[in-house]
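If you scroll down you'll find the structure; I have some questions about it.
Here we show just some of the chains, and they stay where they sit in the whole.
All chains are identified by letter, namely A and B, in their written order; residue positions are counted from 1 within each chain.
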């Protein structure tokens, strides 16, 4: 649970590229974390926050953990819908939860990604900047 | 635990490609599952088993779940060592565990991947073929 009053959630549409499929004819499993990353970018944009600017201010967010459960395959040219939720901000760590839906709105994958606020120069963990919390209404 | 007498384990050396790094200057997190996949291929080859041939016999292995924990970053041109262990074969599912080591032999990531034996025509789960079990000394 985030400490904000309401869910911090966003949606992104992503179309499966041919290059992202494999010999089985399905979306390759290693592409899902790339989609999740796009989901984070777009969620942040919804809040007028730019990950790019944060990096330029010397704060980076390397990934600490990734989990994905694959429930249904996707195919070339499918238009998927990704739900990204900022689930928790705790200490130096931030956690996002994901639901990926097929064109027919069936749940095709779930996932979670944790990242660590990190000083770009020292590569050491750091508390999230105040302005980061304020943007999302977190304390 | 697999039901075989001894661990089914193998090692693969993988060099970080430039294309696999990102703006942070580190190996991108979505590449790890690709390395794990290469680890599976090589472990199977150690046992004179070819995943490719299994596919040609109509048995495919789509991924059911992926977990990765990222402990240390890797950089372009680093020569990593990947340990792949066939951890469990249970029902239609097979599970591999991973340890990834830096050039200095420090643990840089751990992971696990579960896959489901699947009929290539019907895309339905199926029991692993007998010959698969025999090759690895599993019952």
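Criterion: a contact is a pair of C-beta atoms (placed from the backbone, for glycine too) under 8 Å apart; a residue touches a chain by one contact, two chains touch by 3 or more.
Keep in mind that what you see is a predicted model, and the values were worked out from it rather than measured.
Trainee: We see 2 chains here; how many are in the full complex?
Mentor: 4
Heads up, the rule we're going with is that only the chains that are shown with their structure count from here on.
Trainee: Quick one: report the Å distance separating chain A from chain B, using the average Cα coordinate of each chain.
Mentor: Each chain's C-alpha centroid was found; their separation is 24 Å.
Trainee: Show me the residue ranges of chain B that touch chain A in the complex, using the header's touch definition.
Mentor: Residues 23-24, 26, 29-34, 37, 55, 60, 62-70, 73, 120, 123.
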